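A single protein chain has been omitted; all remaining protein chains appear in their positions.
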Amino acid sequence: MNKLGKNLADIGYMDTLAAGDSPLHRLDPRAKLLTTFLFIVSVVSFNKYEVSALVPFCLYPVFLVAAGKLPAGYLVKKILLVSPFAVLVGVFNPALDRQILFQLGPLGISGGWVSFLSILARFALTVSAALALLSITGINSVCEALLRCGVPKPFVVQLLFLNRYIFALTGEAERMSRARSLRTFRPAAVSFRVFIQLIGNLLLRTMDRAERVYRAMLCRGFDGHIRVVRFSKIGRREIAFTLGWSVFFSVFRFVNIPLMLGQAVTGLLK
Amino acid sequence: MHMADALISPAVGGTMWVVSGGLIAYSAKKVREEADDRKIPLMGVLGAFIFAAQMINFTIPATGSSGHLGGGMILAILLGPYSAFLVMASVLTVQALFFADGGLLALGCNIFNLGFFTCFVAYPLIYKKIIGRGLDKKRLIIAATIAGVIGLELGAFGVALETVSSGISELPFKTFVLLMIPIHLAIGLVEGLVTSGVVSFVITARPEIVTAAGEKTPPGVGVKKTALGIAAAAVLAGAALSWFASAHPDGLEWAMLKTSGREELESSGRLHGLLASLQEKTAFLPDYGFRKAAPAGEVKSEPAAGEKAAWPAIDAGASVSGLVGGLLTLLLAALIGLGLKRRQTAA
Partner (left out) sequence: MSHHIVEADKIHYSYPDGTAALAGVSFRIPHGESVALVGENGAGKSTLLQHFTGCLLPSSGSLSIGGVSVEKQNLPAVRRAVGMVFQNPDDQLFMPTVFEDVAFGLLNLGVPEAELGGKVMGALETVGAAQLKGRPPYRLSQGEKRAVSIAGVLALSPDILVMDEPTSNLDPLSRRRLIGLLKTFKHTRIIATHDLDFALELCERALVIHKGLITADGPTREIFGDERLLKSSSLEKPSGMRKCPVCGGKQ
């Protein structure tokens, strides 16, 4: 299984998580979507040298994971798996920004290191919140929320169909390439010519499938409009969830709690 | 070349969300106007096809590295620009949501970089122009390759522009562009060759598919005009916002000051003063840090220093306290999480 295969297994797993049951799962997806969006905006709105003020924000993903009964280890692993890109771009910062920002005993900490750390913190926060959101909501509910928030229907329907057929088609691709390698007999690389044959055949099959799906839709009265069932409702719990967290986020955004806490503690130590 | 949330500022991310959102709404409207019912399932499974095709890699001779299909150009050829753009946007959305490739805030950037340039610039202005009316294979290869390269290069340029105007990564624009261009030249070449290879395969096997798709594409002028219009609007909006972002490094804070006026400023000044006095009492670090910390508290008396203080807390006392407090907060959050978890399992 290559990286994509693993990613797909993840979609399946996250679907299973989303099928779970907790008060968080039952919340209207719009409330969760909006709250997570506010969370991300608050986190990324800090200046690039901010680290300590970002820390309280981890309360939100921690809350989602704990209250949604999500496997924390799995999410952490997933974040680590996708982190190389953030590391790659951030890692130049220490080299490029060498101005000493503060002195920790004999150690001079440059701005580059601080901003690097900040990038990593942002990355961990935003990614964990997004993953947790999906794991307690599921793509279908997210799509329903998007539709009801005014996202154009052709796009939402496209997302739903894409999600529906990812497994069918990647399964086909996997079987094709396995069939190829079984008849190759030695670990030979896929040549460009064979590659084109594989992809071309896959594409033809895909288009045939599209035609069959279209016919199946016609047979059940499809007239160009997909009608989506509405399940969710905005109630008191949704409003409380979104408002409550918004208050937290704005407090975290404008009051540096860790700094105050740290000063109080270091003050006591003195 | 997916952008990540961590690398962009809300101003840039927000702008690109608006731009890409507008493009999605516009494309959705166009697709609806085309009223081709058959396209609804076709777009869906072609989106899944892009994922599936990416599971198969081929080995690039003499390099040991492998290439695969990116997909934007082939979608545009098979579906026309509007539908292709929607499919590309959906693929990127799924990647952002499930694979954390890119991120939610960066999604607007990614849709623009990988979707807009290919579907609305490279496809109508380069591929269609070279291909002309007929569909012979030599032209197809040339058209798909050049369009593939240009689409990806523009996308790479977009990545560089967005990253640098966000100001979070320290890489200077020129270095970034110089780093991105050659890499994406190679990626674009591969993409173009794969695209033309697959399209000529399909033409040989089932010619009606590609010709039908070509006919369905609305006349070039409409696409070009709208593409140019949107491109111009995007560049303008981007330029304005990146100027705004760089002039006011912390857009949100700036807006807060501007809207809530003095009171907020004073109270935060007082808070800073309080903190500063707290620091005075806790002087266990070299006083070097506290000298610097002091101006941060005196926003009113020293406007010039205040300007700088709007940037980060560049003071040692604050940093150490931040470190200690940060760790404590982390611990607290973990405890809250554990508590919640225990309650959940008990319930």
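Labels for the chains are A and B, by order of writing; each one numbers its residues from 1.
Note that in this section contacts are C-beta pairs under 8 Å (C-beta built on N, C-alpha and C of every residue); 3 or more make two chains touch, one makes a residue touch a chain.
All values derive from a computational prediction rather than experimental measurement.
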| said: I'm checking contacts with the chain that's been left out. Which of A:117, A:213 or A:257 qualifies? | reply: A:213
| note | The one of A:83, A:135 or A:163 in touch with the missing chain is A:163
| said: To test your reading of the contact rule: which positions on subunit A touch the chain that is missing from view? | reply: 12, 15, 19, 139-140, 143, 160-161, 163-165, 167-168, 209, 212-213, 215-223, 225-230
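Note that in this section only the chains that are shown with their structure count from here on.
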| So, what's the distance in Å between the C-alpha centres of subunit B and subunit A? | 14
| field | Sites on subunit B touched by subunit A in the complex | value | 2, 4-10, 13-14, 24-25, 27-29, 31-32, 35, 37-38, 40-49, 51-59, 61, 69, 74, 86-87, 89-91, 93-94, 96-101, 103-105, 163, 167-172, 193-194, 197-198, 201-202, 205-206, 209, 249-252, 256, 275, 278-279, 281-282, 284, 286, 288-289, 311-326, 328-330, 333-334, 336-341, 344-345
| Tell me, which parts of subunit A touch subunit B in their complex? | 2, 4-5, 7-8, 10-11, 14, 22, 36-37, 40-41, 44-53, 55-56, 58-59, 62-63, 65-67, 69, 72, 78-79, 82, 85-86, 89-90, 92-93, 95-97, 101-104, 109, 112, 114-115, 118-120, 122-123, 126-127, 130-131, 134, 139, 142, 151-155, 157-166, 168-170, 172-174, 176-177, 189-192, 194-200, 202-204, 206-207, 209-211, 213-214, 217, 222-224, 226, 253-254, 256-267, 270
